[in-house]
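Shown here: the complex without one of its protein chains, the others still in place.
On to chain A.
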Amino acid sequence: MKRVKTLTSRTLKNTMVKGGCGECQTSCQSACKTSCTVGNQSCENNK
């Protein structure tokens, strides 16, 4: 494509198949304790 640069073509829909194992970190245990941020957390299965 000439006019579009796609940074990620990952589609979240695909994560429905194997997702939800729950092994990942609880969001408030990372650093925040006052806000909820999950977008910056990593998937335990991608490590």
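The rule is short, and it goes like this: a residue touches a chain if its C-beta (ideal position, glycine included) is under 8 Å from a C-beta of that chain, and two chains touch if they have at least 3 such contacts; residues count from 1.
Operating definition for what follows: contacts and distances are computed from a predicted model.
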Protein that the absent chain corresponds to, by UniProt name, given "Amino acid ABC transporter permease", "Radical SAM core domain-containing protein", "Heme exporter protein C" or "Response regulator transcription factor": "Radical SAM core domain-containing protein"
Touching residues (missing chain, whole complex) on chain A: 1-13, 15-16, 18-20, 22-44, 46
